[in-house]
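The complex appears here minus one protein chain, its other protein chains still in place.
The chains carry the letters A, B and C, assigned in the order they are written, with residues numbered from 1 in each.
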Amino acid sequence: MAPPFFAIVSGVGAGTGASVARRFAQSYPVVLLARKPSSYEPIVAAIKAAGGTAIGISADATDPAAVDAAFAQIEKELPGSKLAAAVYNGGSGTGRKSFLEQTLADLDLSLDSAANGLFYFAQKSIPLLLAAVDSSPHPPSLLVTGATASLRGSAFFSTFAAGKFAQRALTQSLAREFGPKGVHVALAVIDGVIDIPRTQGYVVNNGVDDGKISPDAIAESYWHLHTQHRSAFTQELDIRPFVEKF
Amino acid sequence: MAPPFFAIVSGVGAGTGASVARRFAQSYPVVLLARKPSSYEPIVAAIKAAGGTAIGISADATDPAAVDAAFAQIEKELPGSKLAAAVYNGGSGTGRKSFLEQTLADLDLSLDSAANGLFYFAQKSIPLLLAAVDSSPHPPSLLVTGATASLRGSAFFSTFAAGKFAQRALTQSLAREFGPKGVHVALAVIDGVIDIPRTQGYVVNNGVDDGKISPDAIAESYWHLHTQHRSAFTQELDIRPFVEKF
Amino acid sequence: MAPPFFAIVSGVGAGTGASVARRFAQSYPVVLLARKPSSYEPIVAAIKAAGGTAIGISADATDPAAVDAAFAQIEKELPGSKLAAAVYNGGSGTGRKSFLEQTLADLDLSLDSAANGLFYFAQKSIPLLLAAVDSSPHPPSLLVTGATASLRGSAFFSTFAAGKFAQRALTQSLAREFGPKGVHVALAVIDGVIDIPRTQGYVVNNGVDDGKISPDAIAESYWHLHTQHRSAFTQELDIRPFVEKF
Partner (left out) sequence: MAPPFFAIVSGVGAGTGASVARRFAQSYPVVLLARKPSSYEPIVAAIKAAGGTAIGISADATDPAAVDAAFAQIEKELPGSKLAAAVYNGGSGTGRKSFLEQTLADLDLSLDSAANGLFYFAQKSIPLLLAAVDSSPHPPSLLVTGATASLRGSAFFSTFAAGKFAQRALTQSLAREFGPKGVHVALAVIDGVIDIPRTQGYVVNNGVDDGKISPDAIAESYWHLHTQHRSAFTQELDIRPFVEKF
């Protein structure tokens, strides 16, 4: 019998993470990681209600010990399962602020969440993805959520950009090292405001319909990345609303 | 009754164009443009055999009058149909050659096929795509096939890069102008050797399995681009074999 | 006796070309190429008045025969001289215009002036630069004037960007081929409005002092590029006013 496969989504809240988890749950049991149970519980419930399998685990992605513990728990809960897809959402900013008002804490927040968090996550998930190369229905994938700030610095978001740039460097490096071993590592550069409860009040792109990014649409692109044939991997793609200036 | 929709693929041979035509023919009647009937006839036959609709038209993409005539013929053959997707494959090179051995003819070949050809094609197809925005099942799309040379110049492929850079400039410009009107313009940067009869003898990436790009895999990414929600358009993505250095 | 060295500046008008010619005339006899004598005559006069040597030649940079003739005339006027630096300014646009209002003539104007013109100029000057590698006081240099449109397409300047992208492709390719032979090929990406008589009425960057680029300042950077040690070549640099958004 073929081994069962599963997916992990780190950084699950109301947006991209939730949509990606639901999308991948159509094909795999999904493990959801978030700091607080309240972040993953509704999604776990929704996936189960739709007939899928979902496990929520509380873990602070910026705490190596917590990430270790989460992966240990996964092994216990899904014994013998292989990892088909790992998705990392993370990168916290501190809001618009002059560089001179930013503190070391602002820089640390960004680097920890975008770079160190991905580092720990990849350290734990890459070996599992490598172990799935020969049997996974699609090339085992590590998918990372980037932002406009992954590609350009910005006057008032300097430390946020630092973290997202560092994250992109890791993603590119991982693609170059593990692509040839069969693991698909890709970055999605999300260039726009995502349409989630927290952004409901934001007026962007003059309030036009579909001027905010549907997280479910993002999830479709992640699923496409995951299912690309290994002769045709995409390493980086941008995602933005049709009306967004760029 | 909803108006019928169709797709056009310009530059159909044994590779990307053929695969894209077959993929889009699963959903739309497809018009295939190529210089010589021998380029499109087998694909038209294959699509028909699979139950699809395909029309082949002979047209030199670098000849504005021929492109005009082709679009006039399309209107006659598919009256009342709307254009859902237009795909441009084109960009001829003259092989590895020192810049000092390149001639104006080499430069013209590249600019004509990659830039001027796209220019004519877009001049005819953009108005049709705009006319389909309100009714098309997916955002009307202009998809362009780029190459490694779209992003970097190269010692012995200088004129080829000139054409592909120019083509990328047009694609980006069209995305910025017509994206906000609902037309999805995207470039796929194909970074590797495509697995087609002509390249069968090439040993690339040490001859490893899947070291050449499957054109059917490329076609899946084009279909994904076409079906992206308009809140989540990708403007540019790269496609390369898992083992390809980059 | 050391052979004498000279510089050529193609595309001399009131802006970058004139300043670069004056700057290089501090060290070399300078040949100025422009379509009309009225474009180079005042600069030739100014250089001579300052004690330098300058030769003006009328030549349409987009006409291969005219470029041939110009280089033949140079050989006659400066027998035995070696080419230390060649500067190409060129790339005409047609003004802000929707893609659908652009014509083939607009595209041709841009490709001809930015890409084909550089192609002819480089075909003639690269062999002369190669011949100067062993004796030139500074690495023989081919310097090209780019623009914002060398790096990004733009909704209403689609054909202009096509030419400037193609030009950048050629420049990069030439750098990769002839750098290792000792010729320094570089692109300066001018990102802003240049302060010349024609732009005097433009209000840019809120009319702030130094909000338009001083062409003499551009010329200093070209001179720096020319004098860089061959262990430390710059291939591309951007130049923009301190207040310019980017």
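Worth pointing out:
Heads up, the rule we're going with is that a residue touches a chain if its C-beta (ideal position, glycine included) is under 8 Å from a C-beta of that chain, and two chains touch if they have at least 3 such contacts.
Being a predicted model, the structure only gives us computed values, none of them experimental.
Seen in the complete assembly, the chain not on display touches A, C.
Shown as candidates are C:E75, C:E101 or C:E220; the residue that touches the absent chain is C:E220.
When you scan A:Q26, A:S135 or A:S173 for touch with the missing chain, the hit is A:S173. Across A:I8, A:A161 or A:I190, the single residue that touches the chain missing here is A:A161.
Residue positions on chain C in contact with the hidden chain: 139, 176, 179-180, 182, 184, 192, 195, 210-214, 216-218, 220-221, 224, 227-246, in rising order.
Annotation for chain A: contacts to the undisplayed chain at residues 64, 98-100, 102, 104, 107, 111, 115-116, 119-120, 122-123, 126-127, 149, 152-159, 161-178.
Definition applied: only the chains that are shown with their structure count from here on.
Note on connectivity: the fewest steps through touching chains from chain A to chain C is 2. Summarising the inter-chain layout, the chain whose CA centre lies farthest from the centre of chain C is A. Comparing chain C-alpha centroids with the centroid of the full set of protein C-alpha atoms picks out B as the closest.
With centres defined as mean CA coordinates, chain B is found 31 Å away from chain A. For the pair chain B and chain C, the distance between mean C-alpha positions equals 34 Å. Of all residues in chain C, none touches two or more other chains.
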